[in-house]
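Take this structure, written in structure tokens, and hold onto it; I'll ask about it next.
Of the protein chains in this complex, all but one are displayed in their positions.
As written, the chains take the letters A, B and C, and residue 1 is the first residue of each chain.
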Amino acid sequence: MSIKVCIIGAGSIGFTRGCVRDILTVPELRDAEFALTDISERNLDMVAKLCERDIAANDVPALLTATTNRREALSDADYVFSFVRVGGLEAFQTDIDVPLRYGVDQCVGDTLGPGGIMYAQRTIPVLLDFCRDIREVAKPDCLFINHSNPMAMNTWACVQYGGIRVVGLCHGVTGGIWQIAHLLGVPPEELDVVCAGINHQTWYISVKRRGIEQTGRLLDLFEKDPELSRTEKVRIDLLRRFGYYTTESNGHCSEYVPWYRKRPDEIRDWIDLGSWINGETGGYLRVCTEGRNWFEHDFPNWMEAPPMRYTPEQRGHEHGSYIIEALETGRVYRGHFNVRNNGCITNLPDDAIVEAPGYVDGNGIGIPIVGDLPLGCAAVCNASIAVQRIAVEAAVSGDDALLRQALLLDPLTGAVCNPPEVWQMADDLLVAQAQWLPNYKKQIAAAAKRLAAEKKAGNYKGTHKGDGAARLKTRSVSELRKNRAKHEKQLLVADKSAAKRAEDARGK
Amino acid sequence: MSIKVCIIGAGSIGFTRGCVRDILTVPELRDAEFALTDISERNLDMVAKLCERDIAANDVPALLTATTNRREALSDADYVFSFVRVGGLEAFQTDIDVPLRYGVDQCVGDTLGPGGIMYAQRTIPVLLDFCRDIREVAKPDCLFINHSNPMAMNTWACVQYGGIRVVGLCHGVTGGIWQIAHLLGVPPEELDVVCAGINHQTWYISVKRRGIEQTGRLLDLFEKDPELSRTEKVRIDLLRRFGYYTTESNGHCSEYVPWYRKRPDEIRDWIDLGSWINGETGGYLRVCTEGRNWFEHDFPNWMEAPPMRYTPEQRGHEHGSYIIEALETGRVYRGHFNVRNNGCITNLPDDAIVEAPGYVDGNGIGIPIVGDLPLGCAAVCNASIAVQRIAVEAAVSGDDALLRQALLLDPLTGAVCNPPEVWQMADDLLVAQAQWLPNYKKQIAAAAKRLAAEKKAGNYKGTHKGDGAARLKTRSVSELRKNRAKHEKQLLVADKSAAKRAEDARGK
Amino acid sequence: MSIKVCIIGAGSIGFTRGCVRDILTVPELRDAEFALTDISERNLDMVAKLCERDIAANDVPALLTATTNRREALSDADYVFSFVRVGGLEAFQTDIDVPLRYGVDQCVGDTLGPGGIMYAQRTIPVLLDFCRDIREVAKPDCLFINHSNPMAMNTWACVQYGGIRVVGLCHGVTGGIWQIAHLLGVPPEELDVVCAGINHQTWYISVKRRGIEQTGRLLDLFEKDPELSRTEKVRIDLLRRFGYYTTESNGHCSEYVPWYRKRPDEIRDWIDLGSWINGETGGYLRVCTEGRNWFEHDFPNWMEAPPMRYTPEQRGHEHGSYIIEALETGRVYRGHFNVRNNGCITNLPDDAIVEAPGYVDGNGIGIPIVGDLPLGCAAVCNASIAVQRIAVEAAVSGDDALLRQALLLDPLTGAVCNPPEVWQMADDLLVAQAQWLPNYKKQIAAAAKRLAAEKKAGNYKGTHKGDGAARLKTRSVSELRKNRAKHEKQLLVADKSAAKRAEDARGK
Partner (left out) sequence: MSIKVCIIGAGSIGFTRGCVRDILTVPELRDAEFALTDISERNLDMVAKLCERDIAANDVPALLTATTNRREALSDADYVFSFVRVGGLEAFQTDIDVPLRYGVDQCVGDTLGPGGIMYAQRTIPVLLDFCRDIREVAKPDCLFINHSNPMAMNTWACVQYGGIRVVGLCHGVTGGIWQIAHLLGVPPEELDVVCAGINHQTWYISVKRRGIEQTGRLLDLFEKDPELSRTEKVRIDLLRRFGYYTTESNGHCSEYVPWYRKRPDEIRDWIDLGSWINGETGGYLRVCTEGRNWFEHDFPNWMEAPPMRYTPEQRGHEHGSYIIEALETGRVYRGHFNVRNNGCITNLPDDAIVEAPGYVDGNGIGIPIVGDLPLGCAAVCNASIAVQRIAVEAAVSGDDALLRQALLLDPLTGAVCNPPEVWQMADDLLVAQAQWLPNYKKQIAAAAKRLAAEKKAGNYKGTHKGDGAARLKTRSVSELRKNRAKHEKQLLVADKSAAKRAEDARGK
């Protein structure tokens, strides 16, 4: 049962090293072949070194290769992971900073909102290139496992235009279960949970213990929890207004809807600065930047730290390795996956990418029908889905009229800006990210011209001052070094998921 | 071919008198029987007198009765019209004034937004009573023709819970065709138009002349028109951003979306105060109030004016009489009707009430499939549909949690208020309209208590000052009398449709 | 408003000449251009001569060209008609005779059953060639109007694989209305009829006069009619068992279902030999053969007969010219059309080609939702649809396993044969029609080998003797000449539709 796993964007150290470990923890998969690929030879090399050391230390017969030639890495692959971030932190910076000039204050900015929409514009054409390569050189039934954000839009494009099998994965649901279990005072394993919606707006519509529904108790428990009532104010407010708890972190939640971040002087009432993920302006950008700098500086230490251990206890919670295990061994796995709706959530559109519970075994990935979402939850999701659909079409076709409509329809942007501002923000974003948007070449030239003319005429609107309502300074490596013990855990996991999981797990 | 037509809310003088005229203009229907009913005996009496005089003057064999006993009027009816306004102008005043205290500045406020949502809460239980009576005492296949606003929500409730045949009618599409024909310099009859969406957010997705699509030319023509470029700024802006012209008046358009009325100091940039329908704060409330007062004072003069003439040239443009003519005589009629979507507009939900082209003849009302709306137009409609669905469920069940969700999800309210404000606005509205909301009795008591507590604690949030960004004073009868010639046309037609049509027809 | 109309298979004299007449009867279309094309230069020439003479005699500015170069004829066409019969009478003969050797006794054999299935195998690849040419050289929005049988399967293939606008037309519904009107003693125009199903199995599910449903009266009226009770026994039996009258002639009806033609000694109990269309074995083949021979012999007389007159009274009842008139002038036309179901008939599959009422005007062809067919009618249609879907896929892919499944699933064949017989019949048919089935080249070689082996082994099963239960001799030209007066009407209209219409119209 030898399988080949290709990892694109393998320079993403946290994801790649964990992915290799998680798969090699499965006895039947110990002879797997990993083909790592990245556009950065240096990062690829560092990650490969770390993984090879782990493999050797665990004495498994796995094979690992690393190449910047993507098609070579994809050849005959059974599974392909994407961890790429198109444009890296440089582009990400503009996802946050340009909208801020128009008053749109994002915390994460990689899923929806102007940041997420632009991120999709950069990423979708690249992912469709991966799909084409997979169609051409990978195994016929190769499964593409997408981790690249914005999850829903990226997976949507691959499902609709990629011509391959795709599943989008996120660990978001797990964290919320830990919180709820903590509040109920029971182990998470004892809860039967149905969580459904779209990635990052998924709702715990049923939480049962021994057959008894617990949802009605949650608001009171959250409000009374001294810690969570402080850190999860937006999530709790959504629970209050809509009756169901939602998966996403407080910071994320606050940026997807029009209610919590439109008035600069109220933002701090809804967020918590203890962790970037609870609402800090550009928080994820800050922590990613710090993490990257730290890793580049700290790599020698990593090579001297003890290697990872491939044991069941150390295995992570990302769904990917469990899906592969289920498909290859037939052992059933239940998780929450991102797939084309196709009637699963009966009051969301069929073409949307939903996140819903599924079962995997030797027969494939099966997604039972969930039925209707509660009306309010469905409405919140539908607003995002409309934006996603338009943004996907924009990215695929390079049609900036659609891109502008996606921005206009974003709930937070629509609550903050008027139409001329939105269109100018679009121009600003296109020009700032020109190097990663080859699809929009012609429109970017026109946008630049328009911007220059508006500035000259004194009509430039991107004039909001300051760094946003809740911004923290990015710490330098030397600052971080001073307090290494305190920061290390966070820095080791220079990825959002791990940070969030760490937060969520506190209650565990 | 004798038919019985029942008119509920027959005190609505403009609609009722025109409805009788339009039906009696059809040769085969001249022996129709009209049963007028209203809760106001006085209004009913005045209208009946006017109609009887018209019938006599035109020497048709029609029969007219008037009674405040609704079930008697409905007995054996083939067709039933509803022109009712539940709560009248008194309730309407609070639809406008309460939200204004929270910064939500509406122009019409009878379709969506807090005003429209509350109007649905008052009206739906009443219309469901009509439906029950129709099921019980009217002819088995009786067609209920609803004119009562909010059209989409009211029709939705009747379709889903009424158990009878229903169609919702609005003249909105016609006016826009006149504008477009005017700009193109051709008679409206030469245009082939497909207009689709939801009532008051219907889009001209195809405007052809002799097979040639004209849509691409419209933006330029509107922008260059000296009159329309001034009066229809929001509609033109929507055309600019979304690529398609929309049916509704400028004032209405501006209140359904988050972009044009959220900043008080920008509202006047988007509207025109030449006619209330182009954006005046509470404009429709003002003109309705003036019209009602004028009519009550002026009734004797009406009785002395010449009676209506039942000739084809005088026949109005409301769809109702044409539908009845088509069903009864088999002559095909094409119009735009409000019906359950059922797959007609393929990217709107099946359960929504859409406005789309249909054909009527002896076989009934047939609605061909329109297909997909353009993505952006569909997104705008979908945001409203989500609110409508929740508001309908709220009205039917008296569930104030749903009512609050509908208010939160209203695009303009969401752009203006934060969640605590929205909930308090809900309390304020419930209390203000208590007498028309028997479904919410218990919740209103709780709301009143909460409001009192909040006020006592200094937390009352409905403290926006003033009359809105663009409010005109309601003129007294004596003021109106001074300038009778100028105002008469407007006053005679104390209904929105006529006002709008008058506006639209200027280009004709 | 000059349009170009291309007619493929223009050698089909009855259809082509009538089509030209019907279009040129419309005042706005008198300057139309007709491009006639056929693979038979001789037939094309004869038809062109007749049409040119008609045009000249009516003094209209129309233009007519004739060419065997199909792409030339299609260039810039606005409308394309297909009247082709692939394989002509030579192939048709085997559609009837081969199944008869296995006990399957067909009357018409061009719609369903082994004959219809094979006819689709021959025709679909040819029609898809037309579609490709239309995509490439006709006007962008060119409408393909298909008259070629088997209507449902051919239209299905063009809709699903042709990439162009298609509508399939048949006059079947009209004839039944004439019969029903005759029985009710009212003019057909006074009836409001909804007829729905699939071509040749369309059911009169609503027949109203002045709003009163007449369906419940029909069985009694048909049973008591001295003429129809004799000629339409199968149709009346279907009405008796299923509650609704069906469009198709008695002979056709009898061959689509398992009940009336499976026992040779009972066939004559259900049919009538007064007209071939009421059930004669191979009746349509006989009359087509006689008609063709007669026309070839009689052409000089045709040229001397008076030309057609282009007047409203002479205009035919085929839908084609009315559709073009409606699309070009905007005058609404209601007819019954063959289109992809798409939810129109809610209990037939979406992908099926249904025949249902539609409205045409300048906005296109609109098909309102019919709703559910009565359960039994839907079941009868669904059995045929399953066969059609498989036969279409077989024709497109040249997959003989699918072809054999289509034959097995044909209700009459399934009632008569066992599986080994059906497979051998398939071999026999493939070999007999090899020259018109290039898609099946390889499978035909294998089939021939199998047949030879079976014959050698004494296992050949196609050994039913005789000419079927109800076959008449094909009359020679000289026999026909003897009784010219009697036969002429039938011979002039060497097409099924005209024959059927003539029958139907007797009651008119």
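Throughout what follows, a contact is a pair of C-beta atoms (placed from the backbone, for glycine too) under 8 Å apart; a residue touches a chain by one contact, two chains touch by 3 or more.
What you see is a predicted model; the values in this text were computed from it and never measured.
Peer 1: Looking beyond the chains shown, say which of C:208, C:262, C:319 or C:336 touches the absent one.
Peer 2: The single option touching the absent chain is C:262.
Peer 1: Write down which of C:188, C:264 or C:376 is the residue touching the left-out chain.
Peer 2: C:376
Peer 1: For the chain left off this view, which of A:362, A:438 or A:466 is in contact with it?
Peer 2: Counting the whole complex, the residue in contact with the absent chain is A:362.
Peer 1: So one chain is hidden, and I want to know which residue out of C:30, C:122 or C:389 touches that hidden chain in the complete assembly.
Peer 2: Checking each option in C:30, C:122 or C:389, the one touching the absent chain turns out to be C:389.
Peer 1: Mind pulling the subunit C residues that touch the left-out chain?
Peer 2: Subunit C touches the chain not shown through residues 237, 240-243, 257-260, 262-263, 266, 347, 349, 375-376, 378-380, 382-383, 386-387, 389-390, 393, 401-402, 404-405, 408-409, 411, 414-415, 417-419, 423.
Peer 1: Since one chain isn't shown, list which residues of subunit A touch it in the complete complex.
Peer 2: Residues of subunit A in touch with the missing chain: 1, 192-194, 206, 208, 210-211, 327-328, 330, 332, 334, 342-344, 357-359, 361-363, 365-369.
Here, only the chains that are shown with their structure count from here on.
Peer 1: Averaged over CA atoms, how far is the centre of subunit A from the centre of subunit C? Could you give it in whole Å?
Peer 2: Chain centres of subunit A and subunit C, defined by C-alpha means, are spaced 57 Å apart.
Peer 1: Where the centres are mean C-alpha positions, what is the separation of subunit B from subunit C, in Å?
Peer 2: Each chain reduced to its C-alpha mean, subunit B and subunit C end up 49 Å apart.
Peer 1: Subunit A to subunit B: how many Å between their CA centres?
Peer 2: 44
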